[in-house]
Structure formats: C-alpha cells, structure tokens
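Input: a single structure, listed below in structure tokens.
Only one protein chain is missing; all other protein chains are in place.
Presenting chain A:
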Amino acid sequence: MAEPGTLTGPTRVVPPSGGGPEPAGRTPGVLGAYRALLGAQARSQAAYRASFLVDLFGNVGATVFDVVTVLVLFGVTRELGGFTLHETLVIVGLSSFAFAAADLLVGNIERLPRYVRTGLFDAVLVRPLAALPQLLLMDLPLRKVSRVVFGLGVLVASVGSAGIHWTAGRVALVVVAPLAGLVFFGSVFVTTATVSFYWIDSGELANSVTYGGRDFTSYPVTVYGGWFRALFAYGLGFAFVSYHPALALLGRADPLGLPGWVGWVAPGVALVAAAIAALAWRVGIRHYRSTGS
C-alpha cells in the first residue's frame, strides 16, 4: 500500500507500466475514442456468434420483400403510376439502400426510451464525448449490414439495367443521391426519437413516419394521391429521397409538373433535414435535463 497517491492526480508523473498494445505516452484522440467504441460493439456481438449469423441472414428478409412486392405488382400490370419495371426498380434501389444504411447507422436511436430507463443515457452523459454518437456506436446493430449490402445490390443492378444515358452529372448524382437519402432517413430517425424526450410512449408515431416513409419512397409518388401524397412527398420531403433523383437519372420529366432541376437539388433537402434533426436533438436533450428521469 505504498504511495497510494499514484492512483490519481492529472499532473502526476507516473512511470509507464508497459504491457499495453500502444507505446507509453501516446494519447488517443477523439476519433480513436469513437473507433474504440465501434470495435467494442463488434466484439460484444461476436460473443453471440451463432445468433449473430442467424440475424445477419434473417435481416435481409424485409428488404427482399420490398423488391418482391414490386416484382409481383408488375406481374399484373405493365406500368405503375406511369413508370416501367426498370424505372421503378431504380426508385426501389435508391430507397432500400438509403433506408437500410440509415437504419444500420442511426436506426437504433428509436431505443432512446430504453437508454433513459436503463441508465445508459446518464452513463453516456458523464463521459467526455458527444452523447448521440456514443449511443449510436454503443448499440450499432451490425447484423443489419446484410440489408445494406442487399440494398446496394438492388441499386447497382437497377441503375445498370435501366438504360440510363450516363453523363458526368448523372454519375455524380448516382453516388450522392443514395448518401443524401441515408442522411435524410437518419435525420428522420433522430427527429422522431427526440419526441420520446417529451412523451415516452411515442414509438408508434415515430414508426409510422420512419417505416411509412420507407414504404412511401419505394414507389413512384404518382401512385399515391391527394393529401397523403402532399404530406409525405412534400410536407415531410420523402419525394426527394428516391423519386426526384430517379427522374433526373432516367432523364424523365415529372408527370406531376415539377421542373427537371428538382431532381438535381433533391440531395440538398437532406442537409435541411439534418439541420432540423440536430436542432431537435439539442432541444430534446435540454428538455431531458430539465425534467430528469
């Protein structure tokens, strides 16, 4: 029990003990901290290897179903809302990749009420890192990787077989649009999750927006009508995820009459959504701090 003081004191000089994988004295940075959290999550899930593998394959199911639904629909009709099978599959590809990637990276934030209840939220708040990235990385559902791979496959196959007249702009758009869709869906996940800061049982409402939005973006918006289309397509902005970028890629005019450049600026809508999500999170977390748990 000699010199117990070496336990603490930030200014104290202590001899390196060795044994660590890194050389003594090297200080990890913030990015290293996040990378470590991600690595821990991967190792935690590897602890349940068999169930992880089952989940990995089981998770593709829902995404495959989206594609199968479209194929079945085209078994009885040659056009859907004025779009051919190949054109519709471009929309499906953009939508399923964007949603699957956002669901992988951000989707688990819908478990926010659980984080609050189990105390993980408080534990995260006493650490020197931002709360949202910590929560996302500590509960990253890696088994959902299979959906992203499948979504990407659908996207690549659909744009490859849709007879797109490739220009430099379209090449850029086919890269940017799915990523913008990811950001858009991620923002929807975060924004709807913050509702639970005020109203713990808000899960169903959140689901109707996020999963409703995913279904909405899987078809040309022309198949929907009236106030429903107005609300989801332009009120909530889901038309900018897959429909308008697909029109620009395919070189088609919008049957609903919006100008052609809308498809090219559609990715910008994701930035607006991200800004709204960031604001909602900040306000929500402040509300948590003023109500406690």
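Annotations
The criterion applied here is as follows: contacts are C-beta pairs under 8 Å (C-beta built on N, C-alpha and C of every residue); 3 or more make two chains touch, one makes a residue touch a chain; residues count from 1.
Simple rule for what comes next: contacts and distances are computed from a predicted model.
Missing chain, UniProt name from the options "NADH dehydrogenase subunit H", "ATP-binding cassette domain-containing protein", "AzlD domain-containing protein" or "Lactose transport system permease protein LacF": "ATP-binding cassette domain-containing protein".
Of the candidate positions A:50, A:126 or A:168, contact with the hidden chain is made by A:126.
Although one chain is not displayed, its contacts with chain A can still be listed: residues 1, 4-10, 12, 14-20, 22-30, 32-33, 35-37, 40, 43-45, 47-48, 118-120, 122-123, 125-130, 286, 289-292.
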